[in-house]
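A quick write-up on the structure given underneath.
Note that this complex is displayed minus one protein chain, with the remaining chains in position.
So, chain A:
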Amino acid sequence: MATSTPAARTDGQPPPPPDGSAGKGGAGRDGAAGQSRRNILHRLDVRAVPYAFIAPFFLIFGAFGLYPLIYTFWISLHRVELSTMDMMEWRGLANFTELIDDDRFWNALTNTFTIGVISTVPQLLMALGLAHLLNYRLRGSTFFRVAVLTPYATSIAAAALVFTMLFERDFGMINWGLSFFGIENVDWENQKWPAQFAISAIVIWRWTGYNALLYLAAMQAIPRDLYEAAAIDGASRWQQFRQVTVPGISATIVFTIVLSTIGATQLFGEPLIFGQGPNGISGGADNQYQTLGLLLYEEGWKNYQMGRAATIAWAMFLILVLVFVLQRVVTGFKARRPARAAAAPQKKAESTPSATS
């Protein structure tokens, strides 16, 4: 019965679910008892089965996502060593106070923040520009889309290995290219800002195309008449981009900012491999690019202090929560402003494309 292709239309409300008596065929033969049993089974089917269908997701997330997150907090209140993980010694908030006094924590926090900014801001801006270009009527648009997405198919490890070589001090291609501009032998790994820039370059390379496709999808959903109306009003291409495209995809922009922020807080593989070996875990000889993720790993799996590692994980979680609260406040603030501005000049609101369709 399901072999025919369905007509792609879903209109109106479906008829109410039939009860057992409406059943066709042999349903009536079984008599009253059979019918009521069937009825109960059917009700059970309609009532309970949806929950059974979504249960696997929640069970697995609960077991391997939510439970570990909460248990992380419990561990962070203890001293636990990697070699004797079943022995937990209560420490209260001592791990947290030690962490706050620990310079390495503040260093890792600052590095995570600066690398996060250097990698996210240019990435999303370039993705926006790229999406705008891809949104033109293009020859070979499929090629360009697949091409810019290809870095996304490269694993962190492989990408980091390749970029580590490109950023090599003595024979790397990037220094070779820079030498034509009079810049000689930048020591990308050993200097703080060059190292952070190089690590950011890996992140930018891998994710710009992916974000551009998300923006492109949102841009294509903007009704064309909005652009036509703006063009009639004499809006230039740039004004159209600012006033139609960007507001039109604002939800997706927020979405990518959220995803990139989460990604930036968790940064681990790129600096680890960029540091080549033992230097990677400490984030360079002077911890110049050690991120919170690396510090977590160093405490837990190099210094064997699982309790401290859990404390760092929980600190990362708190930072994320803080970022989202801030983001909400900022969005709320920005949304109120134009609302007031639009209320004042009435005739301007008439000429700009209306928000209500």
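Going forward, a residue touches a chain if its C-beta (ideal position, glycine included) is under 8 Å from a C-beta of that chain, and two chains touch if they have at least 3 such contacts; residues count from 1.
In this section, contacts and distances are computed from a predicted model.
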Name per UniProt, for the chain absent here [options: "Aspartate carbamoyltransferase", "Sugar ABC transporter permease", "Formate dehydrogenase subunit gamma" or "Germination protein, Ger(X)C family"]: "Sugar ABC transporter permease"
Identified contact with the non-displayed chain, of A:117, A:146 or A:232: A:146
